[in-house]
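The complex appears here minus one protein chain, its other protein chains still in place.
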Amino acid sequence: MSRGTIPILRVADNLLVTVQTELHDQVAEAFQEDVLAAVEKTGAAGLLIDVTGLDIVDSYVARVLSDTAKMARLMGTETVIVGIRPEVAATLVRMGYAMPGVRTALNVDEGLAMLPSRR
Amino acid sequence: MSRGTIPILRVADNLLVTVQTELHDQVAEAFQEDVLAAVEKTGAAGLLIDVTGLDIVDSYVARVLSDTAKMARLMGTETVIVGIRPEVAATLVRMGYAMPGVRTALNVDEGLAMLPSRR
Amino acid sequence: MTIRVLNRDEMAVETEHDVVTVRRKAQAVAHGRGLSTFAIAAITTAASELARNVLAHARRGTASVEAVAADGRSGVRMVFRDDGPGIADLPRALAGGYSTARSLGLGLSGSRRLVDEFEIETAPGKGTVVTVIKWARF
Partner (left out) sequence: MTIRVLNRDEMAVETEHDVVTVRRKAQAVAHGRGLSTFAIAAITTAASELARNVLAHARRGTASVEAVAADGRSGVRMVFRDDGPGIADLPRALAGGYSTARSLGLGLSGSRRLVDEFEIETAPGKGTVVTVIKWARF
(Lines give C-alpha, C1' and ligand atoms only; values in the text may rest on other atoms or scores of the structure.)
Protein backbone atom coordinates (compact mmCIF):
# COMPACT_ATOMS: atom_id res chain seq x y z
CA MET A 1 0.00 0.00 0.00
CA SER A 2 2.97 2.23 0.60
CA ARG A 3 5.87 3.12 -1.66
CA GLY A 4 7.92 4.37 1.27
CA THR A 5 9.01 2.90 4.54
CA ILE A 6 5.97 4.00 6.49
CA PRO A 7 3.68 1.13 7.46
CA ILE A 8 -0.02 1.68 6.71
CA LEU A 9 -2.40 -0.86 8.25
CA ARG A 10 -6.16 -1.35 8.18
CA VAL A 11 -7.81 -1.50 11.59
CA ALA A 12 -11.53 -2.16 11.16
CA ASP A 13 -12.80 0.76 9.05
CA ASN A 14 -9.77 2.87 9.71
CA LEU A 15 -6.19 3.29 8.58
CA LEU A 16 -3.37 3.21 11.09
CA VAL A 17 -0.17 4.91 10.00
CA THR A 18 2.88 4.55 12.20
CA VAL A 19 5.49 7.25 11.81
CA GLN A 20 8.94 6.04 12.71
CA THR A 21 11.27 7.70 10.23
CA GLU A 22 12.13 11.34 10.66
CA LEU A 23 9.87 13.27 8.31
CA HIS A 24 12.39 15.57 6.65
CA ASP A 25 11.72 17.46 3.41
CA GLN A 26 12.54 14.60 1.11
CA VAL A 27 10.16 12.10 2.65
CA ALA A 28 7.39 14.35 3.96
CA GLU A 29 5.63 14.77 0.62
CA ALA A 30 5.89 11.07 -0.16
CA PHE A 31 4.45 10.33 3.29
CA GLN A 32 1.45 12.55 2.65
CA GLU A 33 0.87 11.18 -0.82
CA ASP A 34 1.11 7.54 0.32
CA VAL A 35 -1.36 8.18 3.12
CA LEU A 36 -3.86 9.98 0.86
CA ALA A 37 -3.63 7.31 -1.83
CA ALA A 38 -4.33 4.66 0.83
CA VAL A 39 -7.30 6.67 2.12
CA GLU A 40 -8.76 6.81 -1.37
CA LYS A 41 -8.11 3.17 -2.13
CA THR A 42 -9.59 1.82 1.10
CA GLY A 43 -12.32 4.39 1.61
CA ALA A 44 -11.23 4.53 5.24
CA ALA A 45 -13.65 6.13 7.68
CA GLY A 46 -10.83 7.45 9.81
CA LEU A 47 -7.10 7.90 9.88
CA LEU A 48 -4.92 7.31 12.92
CA ILE A 49 -1.37 8.64 12.82
CA ASP A 50 0.71 7.08 15.56
CA VAL A 51 3.73 9.19 16.53
CA THR A 52 4.77 7.24 19.62
CA GLY A 53 8.05 6.57 17.83
CA LEU A 54 8.94 10.26 17.46
CA ASP A 55 11.06 11.64 20.29
CA ILE A 56 11.30 15.00 18.52
CA VAL A 57 8.61 16.90 16.63
CA ASP A 58 9.90 20.22 15.34
CA SER A 59 7.70 22.87 13.74
CA TYR A 60 8.34 21.40 10.30
CA VAL A 61 7.17 17.92 11.24
CA ALA A 62 4.24 19.33 13.22
CA ARG A 63 3.20 21.19 10.12
CA VAL A 64 3.51 18.07 7.94
CA LEU A 65 1.29 16.15 10.38
CA SER A 66 -1.37 18.81 10.65
CA ASP A 67 -1.36 19.37 6.88
CA THR A 68 -1.88 15.64 6.37
CA ALA A 69 -4.93 15.81 8.64
CA LYS A 70 -6.28 18.75 6.62
CA MET A 71 -5.77 16.90 3.35
CA ALA A 72 -7.55 13.81 4.66
CA ARG A 73 -10.38 16.00 5.91
CA LEU A 74 -10.87 17.45 2.42
CA MET A 75 -11.29 13.89 1.22
CA GLY A 76 -13.87 13.29 3.94
CA THR A 77 -11.72 11.31 6.37
CA GLU A 78 -11.22 12.32 10.02
CA THR A 79 -7.72 12.14 11.45
CA VAL A 80 -6.60 11.55 15.02
CA ILE A 81 -2.92 11.87 15.94
CA VAL A 82 -2.05 9.50 18.76
CA GLY A 83 0.91 8.91 21.03
CA ILE A 84 2.37 12.41 21.32
CA ARG A 85 4.89 12.06 24.14
CA PRO A 86 4.82 14.37 27.19
CA GLU A 87 8.10 16.05 26.28
CA VAL A 88 6.97 16.53 22.68
CA ALA A 89 3.66 18.04 23.80
CA ALA A 90 5.48 20.39 26.17
CA THR A 91 7.95 21.44 23.47
CA LEU A 92 5.27 22.13 20.87
CA VAL A 93 3.21 24.27 23.22
CA ARG A 94 6.27 26.18 24.47
CA MET A 95 7.21 26.91 20.86
CA GLY A 96 3.77 28.33 20.31
CA TYR A 97 2.50 25.57 18.07
CA ALA A 98 -0.20 23.50 19.68
CA MET A 99 -1.35 22.02 16.33
CA PRO A 100 -4.62 23.94 16.17
CA GLY A 101 -7.52 22.05 14.65
CA VAL A 102 -5.89 18.66 15.01
CA ARG A 103 -7.58 15.96 17.10
CA THR A 104 -5.32 13.93 19.35
CA ALA A 105 -5.57 10.91 21.63
CA LEU A 106 -3.35 9.18 24.16
CA ASN A 107 -3.03 5.93 22.23
CA VAL A 108 -4.40 3.91 19.34
CA ASP A 109 -7.36 2.51 21.32
CA GLU A 110 -8.49 5.94 22.47
CA GLY A 111 -8.01 7.24 18.96
CA LEU A 112 -10.10 4.46 17.42
CA ALA A 113 -12.90 5.23 19.87
CA MET A 114 -12.96 8.82 18.61
CA LEU A 115 -13.46 7.87 14.98
CA PRO A 116 -16.82 7.24 13.40
CA SER A 117 -17.52 3.85 11.90
CA ARG A 118 -18.80 3.53 8.36
CA ARG A 119 -21.11 0.70 9.41
CA MET B 1 -33.75 22.12 -13.65
CA SER B 2 -30.54 23.60 -14.92
CA ARG B 3 -29.94 26.18 -17.59
CA GLY B 4 -26.29 25.18 -17.92
CA THR B 5 -24.54 21.94 -18.53
CA ILE B 6 -24.29 20.97 -14.90
CA PRO B 7 -26.57 18.07 -13.93
CA ILE B 8 -28.66 18.59 -10.80
CA LEU B 9 -30.45 15.49 -9.51
CA ARG B 10 -32.81 14.81 -6.62
CA VAL B 11 -31.68 12.02 -4.31
CA ALA B 12 -34.32 11.49 -1.63
CA ASP B 13 -34.56 14.86 0.17
CA ASN B 14 -31.32 16.13 -1.21
CA LEU B 15 -29.89 17.64 -4.34
CA LEU B 16 -26.89 16.09 -6.00
CA VAL B 17 -24.87 18.38 -8.24
CA THR B 18 -22.11 16.86 -10.31
CA VAL B 19 -19.43 19.26 -11.42
CA GLN B 20 -17.72 18.15 -14.57
CA THR B 21 -17.07 21.31 -16.54
CA GLU B 22 -14.26 23.57 -15.48
CA LEU B 23 -15.83 26.34 -13.42
CA HIS B 24 -14.19 29.39 -14.98
CA ASP B 25 -15.47 32.93 -14.52
CA GLN B 26 -18.11 32.71 -17.20
CA VAL B 27 -19.86 29.66 -15.85
CA ALA B 28 -19.20 29.99 -12.11
CA GLU B 29 -21.97 32.49 -11.46
CA ALA B 30 -24.43 30.53 -13.58
CA PHE B 31 -23.48 27.40 -11.64
CA GLN B 32 -24.18 29.07 -8.31
CA GLU B 33 -27.45 30.56 -9.51
CA ASP B 34 -28.69 27.27 -10.98
CA VAL B 35 -27.88 25.44 -7.78
CA LEU B 36 -29.56 28.00 -5.53
CA ALA B 37 -32.64 28.14 -7.74
CA ALA B 38 -32.90 24.35 -7.56
CA VAL B 39 -32.51 24.44 -3.77
CA GLU B 40 -35.38 26.90 -3.50
CA LYS B 41 -37.64 25.07 -5.93
CA THR B 42 -37.18 21.65 -4.37
CA GLY B 43 -36.84 22.69 -0.74
CA ALA B 44 -33.91 20.30 -0.53
CA ALA B 45 -32.73 19.34 2.95
CA GLY B 46 -29.19 19.05 1.82
CA LEU B 47 -26.90 19.72 -1.10
CA LEU B 48 -24.20 17.36 -2.31
CA ILE B 49 -21.62 18.73 -4.70
CA ASP B 50 -19.71 15.90 -6.36
CA VAL B 51 -16.29 16.96 -7.64
CA THR B 52 -14.92 13.50 -8.47
CA GLY B 53 -14.70 14.69 -12.08
CA LEU B 54 -12.34 17.57 -11.28
CA ASP B 55 -8.66 16.71 -11.60
CA ILE B 56 -7.72 20.32 -10.83
CA VAL B 57 -9.22 22.69 -8.28
CA ASP B 58 -7.42 26.03 -8.26
CA SER B 59 -8.03 28.75 -5.68
CA TYR B 60 -10.70 30.31 -7.86
CA VAL B 61 -12.74 27.13 -8.18
CA ALA B 62 -12.21 26.32 -4.48
CA ARG B 63 -13.62 29.72 -3.67
CA VAL B 64 -16.62 29.21 -5.98
CA LEU B 65 -17.36 25.89 -4.27
CA SER B 66 -17.04 27.18 -0.73
CA ASP B 67 -19.05 30.30 -1.59
CA THR B 68 -21.81 28.09 -2.98
CA ALA B 69 -21.87 26.19 0.32
CA LYS B 70 -22.15 29.49 2.21
CA MET B 71 -24.99 30.67 -0.02
CA ALA B 72 -26.92 27.43 0.46
CA ARG B 73 -26.36 27.65 4.21
CA LEU B 74 -27.89 31.13 4.23
CA MET B 75 -30.95 29.53 2.66
CA GLY B 76 -30.98 26.88 5.37
CA THR B 77 -29.51 24.04 3.36
CA GLU B 78 -26.42 22.12 4.44
CA THR B 79 -23.76 21.37 1.83
CA VAL B 80 -21.30 18.50 1.66
CA ILE B 81 -18.60 18.48 -1.01
CA VAL B 82 -17.76 14.92 -1.99
CA GLY B 83 -15.09 13.19 -4.03
CA ILE B 84 -12.13 15.52 -3.62
CA ARG B 85 -9.25 13.52 -5.06
CA PRO B 86 -6.02 12.88 -3.11
CA GLU B 87 -3.92 15.07 -5.39
CA VAL B 88 -6.49 17.87 -5.27
CA ALA B 89 -6.62 17.70 -1.45
CA ALA B 90 -2.82 17.82 -1.27
CA THR B 91 -2.63 20.74 -3.69
CA LEU B 92 -5.22 22.82 -1.87
CA VAL B 93 -3.56 22.37 1.52
CA ARG B 94 -0.09 23.07 0.12
CA MET B 95 -1.42 26.29 -1.41
CA GLY B 96 -2.72 27.27 2.00
CA TYR B 97 -6.38 26.85 1.20
CA ALA B 98 -7.99 23.99 3.07
CA MET B 99 -11.55 25.26 2.43
CA PRO B 100 -12.23 26.18 6.04
CA GLY B 101 -15.80 25.66 7.18
CA VAL B 102 -16.75 23.37 4.32
CA ARG B 103 -17.97 19.85 5.09
CA THR B 104 -16.54 17.07 2.98
CA ALA B 105 -17.07 13.36 2.42
CA LEU B 106 -15.34 10.59 0.51
CA ASN B 107 -18.24 9.84 -1.85
CA VAL B 108 -21.94 10.45 -2.48
CA ASP B 109 -23.12 7.71 -0.08
CA GLU B 110 -21.03 9.04 2.80
CA GLY B 111 -22.15 12.56 1.98
CA LEU B 112 -25.82 11.56 2.01
CA ALA B 113 -25.35 9.95 5.40
CA MET B 114 -24.07 13.26 6.76
CA LEU B 115 -27.09 15.26 5.69
CA PRO B 116 -30.23 15.65 7.75
CA SER B 117 -33.51 14.47 6.32
CA ARG B 118 -36.52 16.78 6.22
CA ARG B 119 -38.80 13.86 7.03
CA MET C 1 22.85 23.70 -13.33
CA THR C 2 22.29 23.82 -17.08
CA ILE C 3 18.71 23.50 -18.18
CA ARG C 4 18.04 22.04 -21.61
CA VAL C 5 14.77 22.95 -23.28
CA LEU C 6 13.40 19.96 -25.20
CA ASN C 7 10.19 21.53 -26.34
CA ARG C 8 8.41 24.87 -25.97
CA ASP C 9 4.82 25.97 -26.50
CA GLU C 10 4.04 29.68 -26.51
CA MET C 11 0.43 30.69 -25.95
CA ALA C 12 -1.44 33.96 -25.71
CA VAL C 13 -3.28 34.61 -22.45
CA GLU C 14 -6.11 36.95 -23.34
CA THR C 15 -9.33 35.15 -22.49
CA GLU C 16 -10.73 32.72 -19.92
CA HIS C 17 -10.51 30.10 -22.59
CA ASP C 18 -6.76 30.71 -22.95
CA VAL C 19 -6.36 29.98 -19.24
CA VAL C 20 -7.97 26.59 -19.81
CA THR C 21 -5.69 25.98 -22.80
CA VAL C 22 -2.55 26.82 -20.81
CA ARG C 23 -3.70 24.59 -17.96
CA ARG C 24 -4.29 21.67 -20.31
CA LYS C 25 -0.93 22.15 -21.97
CA ALA C 26 0.81 22.19 -18.58
CA GLN C 27 -1.00 19.01 -17.59
CA ALA C 28 -0.13 17.24 -20.84
CA VAL C 29 3.56 18.20 -20.73
CA ALA C 30 3.84 17.24 -17.03
CA HIS C 31 2.27 13.90 -17.82
CA GLY C 32 4.63 13.39 -20.73
CA ARG C 33 7.64 14.21 -18.55
CA GLY C 34 6.73 11.44 -16.14
CA LEU C 35 5.67 13.58 -13.17
CA SER C 36 3.55 11.87 -10.49
CA THR C 37 -0.20 12.45 -10.21
CA PHE C 38 0.48 14.79 -7.28
CA ALA C 39 3.18 16.75 -9.13
CA ILE C 40 0.95 17.03 -12.22
CA ALA C 41 -1.88 18.47 -10.10
CA ALA C 42 0.59 20.89 -8.50
CA ILE C 43 2.05 22.28 -11.73
CA THR C 44 -1.34 22.37 -13.48
CA THR C 45 -2.85 24.30 -10.58
CA ALA C 46 0.09 26.73 -10.61
CA ALA C 47 -0.47 27.19 -14.36
CA SER C 48 -4.07 28.05 -13.69
CA GLU C 49 -3.23 30.54 -10.93
CA LEU C 50 -0.48 32.31 -12.85
CA ALA C 51 -2.38 32.49 -16.14
CA ARG C 52 -5.39 33.82 -14.28
CA ASN C 53 -3.17 36.49 -12.70
CA VAL C 54 -2.03 37.65 -16.14
CA LEU C 55 -5.65 37.97 -17.21
CA ALA C 56 -6.89 39.54 -13.97
CA HIS C 57 -4.12 42.04 -13.34
CA ALA C 58 -2.56 42.72 -16.77
CA ARG C 59 -5.48 41.86 -19.08
CA ARG C 60 -3.19 40.07 -21.52
CA GLY C 61 0.18 38.39 -21.79
CA THR C 62 1.80 35.13 -22.82
CA ALA C 63 2.52 31.76 -21.31
CA SER C 64 5.24 29.39 -22.37
CA VAL C 65 5.20 25.76 -21.29
CA GLU C 66 8.46 23.89 -21.73
CA ALA C 67 9.66 20.32 -21.38
CA VAL C 68 13.08 20.66 -19.72
CA ALA C 69 15.93 18.48 -18.51
CA ALA C 70 18.84 19.17 -16.13
CA ASP C 71 21.30 16.89 -14.36
CA GLY C 72 19.41 13.89 -15.66
CA ARG C 73 16.19 15.20 -14.12
CA SER C 74 13.11 15.74 -16.16
CA GLY C 75 10.77 18.65 -15.55
CA VAL C 76 8.33 21.28 -16.72
CA ARG C 77 9.16 24.97 -16.87
CA MET C 78 6.55 27.67 -17.39
CA VAL C 79 7.07 31.38 -18.04
CA PHE C 80 4.23 33.88 -17.66
CA ARG C 81 4.94 37.30 -19.15
CA ASP C 82 2.88 40.46 -19.26
CA ASP C 83 3.27 44.21 -19.79
CA GLY C 84 0.72 45.04 -17.12
CA PRO C 85 1.08 47.35 -14.12
CA GLY C 86 3.69 45.20 -12.35
CA ILE C 87 3.70 44.54 -8.62
CA ALA C 88 4.67 47.44 -6.38
CA ASP C 89 4.80 45.62 -3.03
CA LEU C 90 6.25 42.25 -3.96
CA PRO C 91 6.98 40.91 -0.42
CA ARG C 92 3.37 41.59 0.47
CA ALA C 93 2.01 39.99 -2.71
CA LEU C 94 4.20 36.92 -2.08
CA ALA C 95 3.22 36.62 1.57
CA GLY C 96 -0.26 35.47 0.58
CA GLY C 97 -3.68 36.57 1.69
CA TYR C 98 -3.20 39.98 0.05
CA SER C 99 -5.18 40.84 -3.04
CA THR C 100 -5.89 43.99 -5.03
CA ALA C 101 -8.72 42.08 -6.72
CA ARG C 102 -11.74 40.41 -5.17
CA SER C 103 -10.08 37.07 -4.78
CA LEU C 104 -8.29 35.00 -2.17
CA GLY C 105 -4.81 36.40 -2.78
CA LEU C 106 -3.36 32.90 -2.82
CA GLY C 107 -2.32 32.71 -6.46
CA LEU C 108 1.29 33.84 -6.07
CA SER C 109 2.05 32.45 -2.62
CA GLY C 110 0.19 29.25 -3.39
CA SER C 111 1.92 28.69 -6.74
CA ARG C 112 5.27 29.25 -5.07
CA ARG C 113 4.55 26.46 -2.59
CA LEU C 114 3.48 24.10 -5.35
CA VAL C 115 6.63 24.27 -7.46
CA ASP C 116 10.32 23.49 -6.96
CA GLU C 117 11.66 26.74 -8.39
CA PHE C 118 9.96 30.12 -8.45
CA GLU C 119 11.31 33.39 -9.83
CA ILE C 120 9.57 36.69 -10.31
CA GLU C 121 10.73 39.83 -12.09
CA THR C 122 8.50 42.84 -11.78
CA ALA C 123 8.50 46.59 -11.26
CA PRO C 124 5.68 49.15 -11.25
CA GLY C 125 4.87 50.01 -14.86
CA LYS C 126 7.29 47.40 -16.20
CA GLY C 127 5.13 44.30 -16.31
CA THR C 128 5.68 40.97 -14.65
CA VAL C 129 7.54 37.77 -15.54
CA VAL C 130 7.00 34.68 -13.40
CA THR C 131 9.10 31.57 -14.06
CA VAL C 132 8.43 28.26 -12.32
CA ILE C 133 9.86 24.75 -12.58
CA LYS C 134 8.54 21.44 -11.31
CA TRP C 135 10.87 18.43 -11.40
CA ALA C 136 9.95 14.78 -11.56
CA ARG C 137 11.11 12.92 -8.44
CA PHE C 138 13.58 10.11 -8.95
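Per-chain numbering from 1; labels A, B and C assigned in written order.
Quick note on the criterion: a residue touches a chain if its C-beta (ideal position, glycine included) is under 8 Å from a C-beta of that chain, and two chains touch if they have at least 3 such contacts.
No experiment lies behind these values; they were computed from the predicted model shown.
Undergrad: Name every residue on subunit A in touch with the hidden partner chain.
TA: On the side of subunit A, residues 22, 24-26, 55-60, 62-63, 85-88, 90-91, 94-97 touch the unshown chain.
The rule is simple: only the chains that are shown with their structure count from here on.
Undergrad: If you apply the touch rule, which chains end up adjacent to both subunit A and subunit B?
TA: Chains in contact with subunit A as well as subunit B: C.
Undergrad: Look at the interfaces A-C and B-C and say which one is made up of more C-beta pairs in contact.
TA: The greater number of contacts lies at B-C.
Undergrad: Can you work out the whole-Å distance between the CA centroids of subunit B and subunit C?
TA: 27
Undergrad: Rounded to the nearest whole Å, what is the centre-to-centre distance of subunit A and subunit C, using the mean of the C-alpha atoms as each centre?
TA: The separation of the two C-alpha centroids amounts to 32 Å.
Undergrad: What positions in subunit A touch 2 or more of the other chains?
TA: 33
Undergrad: Find every residue in subunit C that makes contact with two or more other chains and list them.
TA: Within subunit C, residues 38 contact more than one other chain.
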